[in-house]
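Structure provided below as structure tokens; questions to follow.
Removed from the display is one protein chain of the complex; every other protein chain stays in position.
Letters A, B and C mark the chains in the order given here, with residues in each chain numbered from 1 onward.
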Amino acid sequence: MTKQWTGIATFAALAASVPFFLGDNPYIADILITMLMMAALASAWNIVGGYAGQFSFGHAAYFGAGAYTTSILLTASSIALPLCIGAGILAASLIALLTGAIVFRLRGHYFALASIAVAEIVRLTAHNLEITGGAQGLLITDITFGNLDLNSKEPFYFAMLFLLVTTLAISLLVRHSRAGYFLLAIREDQDAAASLGINLYLWKNMALVISAALASVAGSIYAVYIRFIDTSAVLSLRLSIEIILTTIIGGVGTLWGPVLGAALLVSLAEALRSNLAGELLVNSGIITEASPIESFLKNNLAHAHVLVYGIITVLCILNLPKGILGLFRRKQRT
Amino acid sequence: MKHLFLALTAALTIFTTLPAQGAAPVKIGFINSITGKEAQIGENLTNGATMAIDDLKARNIDVEMIREDDGGDPKNALAAYEKLVTRDRVIGVVGPYTSACANVVASRADQYQVPLLVPAAAKEEITMKGYRNVFRLNAPADVYSNVLLKSIAPFRPGTIAYIYAANDFGVSTVKTAQVNASTMGLKEVANEKYQQGQPDYRATLAKVKAAQPDLVFLVSYDADAILLMRQAKEIGLTPKAFLGAGAGYTTAQFAQLQDISSMVISATQWTDDVNWPGAADFGVRYRARFGKDPSYHAACAYEAVRIMALSALKARDSKVLRSALTAGSWNGIMGPVRFASYGGYTNQNNHPMLVQQLQAGRYETVYPAQFSKKKLIYPYRR
Amino acid sequence: MTAPLLEITSLSKYFGGNAAVSDVSFSVEKQRIVGLIGPNGSGKTTLFNCITGYYPAASGRVRFCGCDITGMKPDRVCRLGMVRTWQRVKPLAGLNVLENVMTGAFCRTRSASEARKIALHRLEMLGLDNVAQKTAGDLPIGLKKKLELARALATGPKLLLLDEVCGGLNFTETQELLEIIRGIREKGTAVVFIEHDMKAVTGLCDRIVVLKSGEKLAEGLPSEITSNPAVIAAYLGTGYSHA
Partner (left out) sequence: MLFFQSLISGILTGGIYALAAMGMSLVFGVMNISNFAHGDLMMLGMYMAYYLFTLLNIDPFLSLVLIMPAAFVFGYAIEKTMINRVIGHPSENQILLTVGLGLIMGNTALLAFTSDPKILTTSYSSSSFNLPGDISVSIPMLLSFLVTCLLTAVLYLFLSTTRTGMALRATSQNREAAQLMGIDVSRMSAIAFGIGTLLAASAGALIAQTYYIDPFAGHTFLLKSFTICVLGGLGSVIGAGVGGIVIGVVEAMSAAYLSSEWKDVVVFVLFLAILLLRPRGLFGRKGEQ
């Protein structure tokens, strides 16, 4: 456990020094911010999905709750940013409690489907209401916070990093406390857990609320960073599934799996999206710019990036059900 | 396996940080939705942009256009823009297609001082925030309803019903239509917003039919437009006119289905029968090359890329390019283009939108009079 | 003396019209060992499930430590001091043996170090200390049964409900386990256990309750039960000689 605390501290120190090496490179900074965000979201999801084994397929709802609450308050009032983020946490926790009241009565497939249904209701509601900007979304302009330059990347990089480190610390604290044992017991066998005096309903809800609160902060930071939100950007089922995939590919139920998954998937998605993969092949002299392979890649790789994503998912589930971290660990059980 | 993953991670980290190579001529960027839910319209923009670059090449004008996909996600659009301006060092960017993405990128353009030319996104606020580096070629959403209702005003309709997709474009357009309609004294008798992609709209249409409107104002994308009109015919919804704002009511596919599309009036940014220079020729060459009719998105992208490329070639620098765009004027397949500030807009091309009606399976421009050869037929008869 | 530790009154449970448990009453005094026997399908496990709150009872009452726990959730029942084990063992398969038992100990304490202490003690008591770091899912069945018992004991129960804890064990293992159960009783915990192995039951129990087709067939001292003709006819006739 001490080793893991050292790990988190080292990670925080290393990551915090990155901007000083990076210099003025907004593009890379943007990718890193996305990575940190996905890592934080996946780690937050991991508390309820990985530790308690409750695979919520609706985490976008909490991310979106944070993003929407913060955006609405920022545009409609002069409430300070931290308070807006706090309100976002509150909103997400409320939705989480409401969701928990419904879905935690169910198990397995029913749980997964119900969590999707709740998230879809949240999405459609945001889509239909006026206050959320409905289908038009919300554009936030002229936000200030202290003397921070919100046009630069640093505040968001550090905010996301802070959130990620906090999430990791909370994960570690939870994991090694009574709560952690209870969540793991629930994951392994709900009936056995109940027979040991664990209040399933209470602990599952606690895990979900912590997870939702952290996800909502990610949403709030996202909203202020991008300055525009709509339902397809912050409340979509696609986002929920991406969060789960990130965790699964990295290693579900582990501390560093979500971080590893985010680093890998975000860079992969970006490399495919912007055809950096093709460029790399050209630059390294493997193929020439005029070759048919490059023109094929140029024309199709962007098209194909979701396809590649799908292939990786399938390969991972079939061959690495314990994620990449699972590869590095000694086989623990048969 | 372990080593593979380590290697893969290392490779990814390296090449995302590698600088782009070469000192090519002048570089511009093009951000578009190649994947994602907007991909089908994105493809039209891609085709238009490709044609523009090839046309310039044929005239020995070499401009390098770097394409980026945003997948319809504002986060990706921002990453794409930042990559283009900081890593690829483009001096101007055309795009993005969707309003959501354009909104986000537009809000950063002044920060990086690299001009952004929005080819086809309709949301008004994109050019209403006073951004100095944001230009828009197409007419914003309010013009769609404005021009449609103006074209029909002489016939003095009394009531109007709205049926529209619950998306950004649908909601924005209907909001302005309601304002325009109430100044015209039109009474609203039904307002039906629907989620896209439903297989069955009959219940919605039956409800509208019961309200007996003179005008039915529709905003839909491609496929929904066909479903709606098909089912409207079955249900027997026969107002005096169907007004289709943009997108789904201006496609070739829609025109071919004469039994349901005949007489539908629609607003568009562009047609190939308009008397703007090169419009007809563009249509012919587009059809020959891509095997389908050009949509106005293709024309918008073509003209935006052409304007950006020509201006960038002369300017060779972002700041000069901005002044060139602000000061310049062009006349091409989109008619006369000038980026001006008026009515709350900044750097907005006051593009005249066209009203067309499907007559005998062809889109005929019927309004404004100076661009049209045919007369609008009203009331509608099946 | 005082009221019994566990008191079951006219408990019934139906599955789709069939009575799985029908009008069963009995009670358990402090520090006693009660055996619950009966042929397969006689409703023993269902009765456990009703007592501990896994199934809602159709009618009847369950009182434990003087309070009415009918319909109470399993986790509250456990915190009140009644804990059960499972016929089909339910180890927390991904956790190691120590963590399994610690999970039980957390029922009594919030502190991780305290829980660890309790758990290590229980492991020692059951002779599991040498496998403490093994993953629970990998243990052989005999050790899984012991783990199940250790985990239940870690919750600090007043009453332990054991569901065929000796099933699948060989003779030595069984003897060992029975010795442990005796030790548990010495320390003040009452035990109700379902068992097929009649010898074990008669040797260990203070009282025996016999179920047949969901109904209570007989109740009494082991000697009374073994000589009860109805019981012999229903169950012991084959079971006793067989064992």
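The criterion applied here is as follows: a residue touches a chain if its C-beta (ideal position, glycine included) is under 8 Å from a C-beta of that chain, and two chains touch if they have at least 3 such contacts.
Values in this document were obtained by computation on a predicted structure and should not be read as measured data.
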{"item": "Chains still shown that are in contact with the chain withheld from the display", "value": "A, B"}
{"item": "Option from A:15, A:165 or A:245 whose C-beta touches the chain left out", "value": "A:245"}
{"item": "Selected from A:18, A:76, A:97 or A:121 as touching the chain missing from the view", "value": "A:121"}
{"item": "Those residues of subunit B which, in the complete complex, touch the missing chain", "value": "35, 37, 39-40, 42-43, 166, 192-195, 197-204, 206-207, 210, 222-223, 226-227, 230-231, 233-236, 253, 257, 259-260, 292"}
{"item": "Positions on subunit A where the hidden chain makes contact", "value": "49, 53, 55, 57, 102, 105-110, 112-114, 116-118, 120-121, 124-125, 127-128, 241, 244-245, 248, 300, 303-304, 306-307, 309-314, 317-318, 321"}
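Heads up, the rule we're going with is that only the chains that are shown with their structure count from here on.
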{"item": "Number of hops, subunit B to subunit C, where each hop joins two touching chains", "value": "2"}
{"item": "Relative to subunit A, chain with the most remote C-alpha centre", "value": "C"}
{"item": "Averaged-CA centre spacing for the pair subunit C and subunit B, given as whole angstrom", "value": "72"}
{"item": "Geometric centre distance via CA averages, subunit B-subunit A, whole Å", "value": "33"}
{"item": "Residues of subunit B whose C-beta touches two or more other chains", "value": "none"}
{"item": "Where subunit A touches two or more other chains, by residue", "value": "none"}
{"item": "Complex contacts: residues of subunit A adjacent to subunit C", "value": "176-178, 181-182, 184-185, 187-189, 191-200, 253, 332-334"}
{"item": "Subunit A - residues contacting subunit B, complex", "value": "24-28, 30-31, 34, 124, 127-128, 134-137, 139, 141, 151, 222, 226-230, 232-233, 263-264, 267-268, 270-271, 273-277, 279-280, 283, 298, 302-303, 305-306, 324, 327-328"}
{"item": "Subunit A contact footprint on subunit C (complex, rising order)", "value": "52, 54, 73-76, 78-79, 83-86, 90-95, 99, 102-104, 106-107, 110, 112, 115, 135, 137-138, 151-152, 155"}
